[in-house]
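Only one protein chain is missing from this complex, and each of the others stays in its spot.
Entry: chain A
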Amino acid sequence: MTGVLEVEAVSAGYGPVPVLRDVTFAVPAGTIAAVLGANGAGKTTLLRTLSGLLRPAGGRVRFDGADLRGVRVERLVRRGLAHVPEGRGVVAELTVEENLRLGGLWRSDRADARRAQDEVYELFPALARRRRHAGHQLSGGERQMLALGRALIARPRLLLLDEPSLGLAPKVTAQIMALLRRLCDDRGLTVLLVEQNVRSALSVADQGVVMSLGRVVTAAPAARLRDDDQLRHAYLGF
């Protein structure tokens, strides 16, 4: 099994205030889990804790069975975990090409890093046209493509995505969701997706993890959350 994420009783926060309390769920390999919840539910904090940007106060995060505690953030990408942060994380001062190169610098397999970069350009022709443009010249959709493409250059087994649809046109969002589904089905990529846009997230996810005030209130197959009116009303409010 590769790409399995197990979160066990994780609590974390900023200073003395806990944001996450006793969060437990698992994402099987090759599936998409959508973390849903209102603003302030702790979704972004969860991703930051998983990728080590924030130290958990308690609990355990395991990736393919290995405990991630004490692993430095900059080592995680070498283990196959890629995190596309909130606000997309494109380095605004660098060009598209430089952003992509940056994503593959740690790789010792130079040839494959180059190949992965070409694949990103094939996947997103808009980026290929804007190779030499600086990050701050890109549109919101292009920036999201760049951030996602750059993460893919690492050839990750687990992808953490924070609000990929934020500020994007519905059509672009749908494209990105479809791409995620394809990467899961074809390459066995595991995805943990944080979304405000519940409908589009559930349309592509296998599992929905609903959070409220830092706790997991329910984790259920996405189809059930989508179709069971009672569940949807109770946890997602529509």
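As a working rule, a contact is a pair of C-beta atoms (placed from the backbone, for glycine too) under 8 Å apart; a residue touches a chain by one contact, two chains touch by 3 or more; residues count from 1.
Just so we're on the same page, contacts and distances are computed from a predicted model.
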Message: Leaving aside the chains you can see, what is the UniProt protein name of the one that's missing? Options: "Molybdopterin-dependent oxidoreductase", "Amino acid/amide ABC transporter membrane protein 1, HAAT family", "SCP2 domain-containing protein" or "Assimilatory nitrate reductase catalytic subunit".
response: "Amino acid/amide ABC transporter membrane protein 1, HAAT family"
Task: Quick one: say which of A:77, A:120, A:210 or A:225 touches the chain that got left out.
output: A:77
- prompt: Considering the whole complex, which of A:42, A:56 or A:103 touches the chain not shown?
  reply: A:103
Field: Of A:13, A:28, A:85 or A:188, the residue in touch with the unshown chain
entry: A:85
Field: Residue touching the undisplayed chain, where the options are A:134, A:174 or A:220
entry: A:134
Message: Could you pull out which residues of chain A are in touch with the chain that's been left out?
response: 51, 53, 73-78, 82-83, 85, 89-94, 98, 101-103, 105-106, 134-136, 150, 154
